[in-house]
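Working notes for the structure below.
Heads up, one of the protein chains got dropped from this complex, but the rest are sitting where they should.
Note that the chains are named A and B in the order they appear, and that numbering of residues resets to 1 at the start of each chain.
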Amino acid sequence: MTRRAIAVIFLALTALSPAGVFAKSELLNVSYDPTRELYQDFNKAFAKQWKQRTSQDLVVKQSHGGSGKQARAVIDGLDADVVTLALAYDIDEIYNKAKLIPRDWQKRLPGNSSPYTSTIVFLVRKGNPKKIRDWDDLVRPGVKVITPNPKTSGGARWNYLAAWAYALKQKGGSDAKAKEFVAKLYRNVPVLDSGARGSTTTFVQRGQGDVLVAWENEAFLAVNELGKDRFEIVVPSLSILAEPPVTLVDKVADRKGTRKLAEEYLKYLYSPEGQEIVARHFYRPYDKKVAAKYARQFPALRLVTIDDTFGGWAKAQKAHFSDGGAFDQIYGGARCLAEWGLIGLIGPIGPIGLM
Amino acid sequence: MGSFGTKNTVLPGFGPALGYTIFYLSIIVLIPLSALFFKTATLTWDQFLVAVTSPRVVASYRITFGAALFAASVNAVFGVLTAWVLVRYRFPGRKLIDALVDLPFALPTAVAGITLASVYSPNGWLGQWLEPRGIKIAFTPLGIMVAMIFIGLPFVVRTVQPVLEELDQEVEEAASCLGANRLQTFYRVIFPTMLPAILTGFALAFARAVGEYGSIIFIAGNMPMVSEITPLLIITKLEQYDYAGATAIATVMLVASFVLLLSINLLQKWSRRFAE
Partner (left out) sequence: MHATTTSRASKVSEPAAVRWLLISVALAFLALFLLLPLAAVFAQAFDKGWEAYLAALHEPDTLSAIWLTLLTATACVPVNLFFGIVAAWAIAKFSFPGKSLLITLIDLPFSVSPVVSGLIYVLIFGLQGWLGPWLQAHGIRIIFAVPGIVLATIFVTFPFVARELIPLMESQGRDEEEAALTLGASGLQTFFRVTFPNIKWGVLYGVILCNARAMGEFGAVSVVSGHVRGSTNTIPLQVEILYNEYSYAAAFAVASLLALLALVTLAIKTLAEWKIQQGLSINENER
């Protein structure tokens, strides 16, 4: 038993020690939350393929977290060779704040640097008791909608924009009507989790809400992992094309001397093998052939893009999710400061403070 | 009172001890925290005001500080009771309970939040009994308080406990010999001795609750203006890459907690003087 414990500690030690000692190539892929399973498989496949080609051992390390948080970590010095995040906005900030990548990073790889796409769908309880078919049903009184907070979750921004786009594309749709629609939708939201997986847990484990608005791949994963007999997926008539982009982090890769390797890694994402893995994890593949093969898995629906409908991420972010943007207006209300001011702050404290 | 002057004691080591204290405090706490102020200082005064007084932020101060005070008060009362029971009475399972008191520290806050949500949510162990009776805890401000009570629980117990353990029972005996009944002994003799420790525990539980994030977000519901805590708004600012805005809110929280803690510490000094 003790010997085993020592072995375990030794193993842990070697895991901790710098990889350079063993002359292994190492790559760090900094990604967002829902891609864990995808990159676990993909990294294995790539390492195997790399070993066959170059007979070099390769370890691809993964880091996952909220998309914005991960981008900030890279900006603040996390040594990522490649980033694979939820939205272009977060990668744009890596250019804006730290200049680690060129401004036109998104033009470097096909499909807006997005080797896979996804969209926003609904997850409902088995049998669809509330008869939810489309976005209109989400604003019905008495329907409880679970979606994370778009101010803290990248995925939730796609949810929000999809709902907005739906209202905008209806007959007589306008920004004002869309805002009203989205406001009505959020009035039906009883819990705003800070991240996408938090919302899934609230819906699945805590039994809150009638419908979960989620990424298509997350909805598939939830159904497969947590119970086919408990949930079903509903695809709305219109949704948004979610493009999670990838890029090489030039400055880091050059410093570490891993540029070639990192470029190969990203290229492999677009290869038929890579695209197969992508599709198996319920992301819509970029490659037409692979897409055709998996067509049955991904129902066709009308998809709008962020560039066409919202004029790109920078604009959408500013109009909707910045402080004082449309999302804040939905919740804020223009109360004057005095009303909430110091009296309000001390109000509940006073009697308790005296004990 | 005069006997407490530094000059009047023969105890050694004041200089080096205080010097080291201040040195280590500066390295670990003050210099890193100053980064917060410097970052905030990159804002203009107007930007600062907008960042820290927008309605949602102000609503979050109310919720955070109000709930933290409530939770710390609950912990003060039940913490003293728990410490008393653990030190003075013998009952089966006492040692195990004693050891478990530290649990809220050891359990990662995220686990605590998930667990509390699973216990108190409408389909949870307790929630399913409370919900039909109209008591909603998870996903309401009550949930915030439950999480804060949980994470602050060890503070009062563990600050009062050593004082009780070292308390000389001869004093109590003397009081009872002099004709004081048990309640009087408690109020006049035991309570004043415990009071500084209780206040310390209260202050620490309060301070911890104000800053808590991990366990609360899972159980709070996070609805703007209703159950959104201030640390969540700091995260929100960071998500917008607004570091300065985030540090501005953090600075306000820091100053507010500092003032409250300082008042409690001064009150404690005063209470000790009063006890003498």
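Here is the rule we go by: a contact is a pair of C-beta atoms (placed from the backbone, for glycine too) under 8 Å apart; a residue touches a chain by one contact, two chains touch by 3 or more.
Bear in mind the structure is a predicted one, so any value in this text is a computation, not a measurement.
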Q) Out of B:A76, B:I144 or B:L204, which is the one that touches the chain we can't see? A) B:L204
**Q.** Sole residue of B:T109, B:T140 or B:Q240 that reaches the chain not shown, by the stated touch rule
**A.** B:T109
Q.
Using the touch definition from the top, which of B:A35, B:L49 or B:I135 touches the missing chain?
A. B:A35
Q.
By the contact criterion defined above, which parts of chain A meet the unshown chain? Give residue numbers in ascending order.
A. 8-9, 11-13, 15-16, 28, 33, 36-37, 61-65, 70, 73, 75-79, 97-98, 197, 201, 205, 221-222, 225-226
(Q) Even though one chain is hidden, which residues of chain B still touch it in the full complex? (A) 4-6, 9-14, 17-18, 20-22, 24-25, 28-30, 32-33, 35-36, 38-39, 78, 81-82, 84-86, 88-91, 95-112, 114-116, 118-119, 125-126, 146, 149-150, 153-154, 158-159, 161-163, 165-166, 169, 172-173, 176-177, 182, 185, 193, 196-197, 200, 203-204, 206-208, 210-214, 230-231, 234-235, 238, 243, 246-247, 250, 253-254, 257-258, 261-262, 265-266, 268-269, 272
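The rule we apply is simple: only the chains that are shown with their structure count from here on.
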Q) Measuring from the mean C-alpha position of chain A to the mean C-alpha position of chain B, what distance in angstrom results? A) 35
Q. Within the complex, which stretch of chain B touches chain A?
A. 53-56, 58-59, 61-62, 65-66, 69-70, 73, 76, 114, 117-118, 121-124, 138-139, 217-218, 221-225, 232, 235-242, 245
(Q) Considering only the defined contacts, which chain A positions touch chain B in the complex? (A) 66, 68-69, 72, 93, 96-97, 149, 151-152, 190-194, 198, 201, 205-208, 317, 321-324, 328, 331-335, 337, 340-341, 344-345, 347-349, 352-353, 355
